[in-house]
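So that we are looking at the same thing, I have put the structure below in structure tokens.
Omission of a single protein chain aside, the complex is shown with its protein chains in their original locations.
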Amino acid sequence: MLKLAVIPGGICGGCDVALASLGEKLAEILKYYEIVYWPIAVDKKLSNLMNMNHIDVLIYMGAITTEEDAKLAKELSAKARVRVALGTCSVYGGIPGLNALYKPADIIKTISLLVDTKLESSALGLPQPVQHMAYTDVVEPEVLAPGCPPTDKVLDQLTEILLNYAKSGKLEVRTMLLGDSESLCNNCPRNPKTTKIAMPGIKRLYEVKLDSNKCFLEQGVLCMGPATRAICTHPCIKFNYPCIGCGGPVEWGSDSGLSMISTLASVLLVDDEKKLLEPGLARELNKIRDVLGTFYKYTLRKSKAYALKNKAGGEG
Amino acid sequence: MRIGVFVCHCGVNIAGTVDVKKVVEEVKKLPDVVYAADYVYLCSQPGQELIINAVKEHKLDGVVVAACTPSLHYETFAKAVEKAGLNRYVYEMVSIREFDSWVHADRALATEKAIKIIATAVAKLRGDKPYERARLDVIRKALVVGGGIAGITAALSLAKMGIPVILVEKYATIGGKMAMLHETFPTLDCAQCILTPLMAEVARHPLVKIYTLAEVDSVEGHVGKFKVKIKIRPRGVRVEDCRLCGFCERVCPISVSSEFDRGLSKRKAIYIPFAQAVPSAYVVDFEHCNRCGLCVKVCPTKAVNLEEKERVIEEEVGAIIVATGYELYPLEKIPEYSYGPENDVIDSLQFERILSVQGPTRGEVKRPSDGKPVKRVVFIQCVGSRDVNHLPYCSKICCMYTAKHALLFLENVPDGEAYVFYIDVRAAGKGFEEFVKRAQEHGAVYIKGRVSRIYKDKLTSDVVVEGFDLLENREIVIRADLAVLAPGIVSALDKRLAEMLKVPVDQFMFAAEIHPKLRPVEVASAGIFIAGCVQGPKDIPDSIAQASAAAAKAAELLIQGYVEKEPIVAEVDRDKCNGCRACVTVCPYGAIEIVEGKARVNEIVCEGCGACTATCPVGAIQLRNYREEQALEMVRAVMRVR
Partner (left out) sequence: MSWRPKIIAFFCRWCAGAAAEVAGVSRLRYDPSVVPIIVPCTGRISPSMIVEAFLNGADGVLIGGCHTPNDCHYVAGNFKAFKRVYLLKKLLQEVGVEPERLRLEWISATEAPKLVKVVNSFVDEIRKLGPLGGKHA
């Protein structure tokens, strides 16, 4: 029996639910794997895990937000044969990754402004926050399974990898990024694939009566689909909600935020440029209040924008 | 790669400030540079030989020349590189003269900058690929859309250059609006007298094929080879057999409003638009014809065929000239003026018809409602033009034709009174100012001010014009026999036709020329040209001038017989492309379309601007030899030096 450990970093619980929702497929996995650690599902102690010599497959969920997360990530990954970064937080830093803009001390300060109790983490025995990062900043995992939460498509691929590994003892390719190597537009049910995108402005979701058959961009609603990896079967879009980019970039290592900034700016009001001129165009672009939150909601930590922040020094 | 870098001294122009020896030494360290040399005048014969020999001797497969500006000698070194057996697209030239030695004084800093500039060229060159220029045959034939004075001029001009032309006209006759005019300003030439010889000439010319009752149905292809489908409505009369005897017209029981007389008279359902129409034949108005067959019976040459059907023909042409002309602003949109012949409030074209000897009143100025001779007429300029509620622009021709109308009226009715309400008088052309003066000297009363209301007084049958006289600062009411409005000029081009012909239009449906100053008859779509009022309101001499220009531009490519295309265009990696259409959206030339779900670049239409490359969210479309990776490397190369 191979040893499988599921390690939570800074999580929301969504990846636990996603894994658990494998349902009957878990039974197949359990034919080959013994789950030696998974806090929500299995009653095994961390101390046991720390004492083990090796783990066959380690699945790390969540971002690294505390010293504890970092320690577990480093030490346990070192003795694991196959490391899986599960979920967008683990692969890209996710939404906790947005905190990478701030110093840990400032995060504590902000929280303590919102909470009555005086928060001094050491005094309460709470783990120390660290500069927030992705699991992939600490380890080079063999498998990257993005998604917030990981989708059926990604989980199916992961399951197949786990079963193949169990049967053959080998992984096909080093550093597999799960999902399909294309953007969401390729198979989007709304992409008319003929006309151009006449983006009439920038509209918030409540400002538009959303047409469930029309491309979001053509309605003035920002959809990250063009730059986002197809890790899913468009569930958000089918429920009349634009893609917010939880799948990350199409290719590992690219910066989907900068691409999408360019794409959006380029197609916005393209037929009215000479009528609106710079002031009119600027007025419309000003409707984007939070560029990082809009274009890097899930991927900031791994982005060029973040690298630039570090280059500039200081805080954002 | 094996790159050779050649640094020119340009005498002392470069070497006087830049340490060229040091530059040669440093650029040898750049990646893939295997050879570097300097020379006093690289553009000279021995200079070029040096490059050619180095390429052969050192088996170079890429060349960077650092010298003066490429504007001067890019072609010189490109030819040298080709002589050495290399493809010209694996050659880069940068200026270290205009961009460096001529603008800086500090030797050390200028030298460092020269190295950096060369570093960017090397970085770009490392990603360059060889390409071949495409030569496309051009079909030696042109299509002219619109048979008004502009279309006729363009067609004749091309035909006289030996180029076959197809002239497509929507109505039953060519001649356009000019055929409806009585006399033209400022010479008061009879419009028909100067137009009809041109109409006859263009119809007679062996190289011109005219299709009337015809409209363009679809356009495919690109510059040099447009495949055009033309839909031709049935005339109902065989042109070659019609003798213009008019028997059919006499027996026809159906009477409808005449388009040529702009609704002021009636015509039959079988009619000839005007006596000098070209083609010289009658036409059946199938919309109103009741198929009684009387005309068929009486025609002495059996020319009438009521069974004729619509047909579609296909033509292949190398260039298209769009000359679709103008229409008048719909005056129903200005209800306060009570426009309507029944109210004796008419527009300027209707007044032309009244003045015309062949018009509804045989040239006598009688008003439409009751035929009463007109003694007092009020002309209102700028109806719909220069108006925030209607058209913001000036329609250019109305001041002149109004002066003409006032003058002609006063000559026709010696005891008549003519009033003109104006905001400004625009008389910019040759002899125009003098012409307006002449109208005023003849007795036309010019009132500066706008008209707020016009209505027909049912009791007195006067046309009441209520306006304001700005110069006298008082309201003014004129009771007249007739009011003539000068409506704004609008484009006759519709959205569907504009899209089909790939003519970019502005919000008023006027064709958007590539550059308003430098390129007034060309549009962003290669091989398509514009002439006449489709570009904006203008008078006859300007229309003719533009039509001649458009013909010349079209002839440039039709006579040469081929189009040579620079291969530095965008290309699509279909594996990466997701068909998101962002590139299609930004391309200024419409050079990209989605085929089978992925973008495809029309290499003939693409101009290589790179907008698509920077727009693509996944980097699937790239400008050849200026790919994103190359651009990033160029940036890194600058920062890596020192």
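Assorted remarks:
A and B are the chain letters, set down in written order, and residue numbers restart from 1 in every chain.
The definition used in the following text is that contacts are C-beta pairs under 8 Å (C-beta built on N, C-alpha and C of every residue); 3 or more make two chains touch, one makes a residue touch a chain.
Predicted model, so just to flag it, every value in this text is computed and none were measured.
Although one chain is not drawn, the whole complex shows that of B:Val5, B:Val23, B:Val81 or B:Ala110 it is B:Ala110 that touches it. Here the missing chain is touched by one residue of A:Ala20, A:Leu126 or A:Val291, and it is A:Val291.
Within subunit A, the residues in touch with the undisplayed chain are 101, 255, 258-259, 261-262, 264-266, 268, 270, 273-274, 277-278, 281-282, 285, 288, 290-292, 295, 304-309, 311-316. Of the residues in subunit B, those that touch the hidden partner chain are 69, 71, 95, 97-100, 102-106, 109-110, 112-113, 116-117, 120, 514-516, 524, 586, 588-589, 607-611, 613-615, 623, 626, 628, 631-632, 634-636, 638-640.
Here, only the chains that are shown with their structure count from here on.
Once the centre of each chain is set as its mean CA position, subunit A and subunit B turn out to be 51 Å apart. Partner subunit B is touched in their complex by these residues of subunit A: 182-186, 191, 193-198, 225-227, 250-251, 254, 256, 259-260, 262-263, 266-267, 270, 275.
Here subunit B touches subunit A in the complex through residues 507, 578-582, 584-586, 594, 597, 611, 614-619, going by the rule given at the top.
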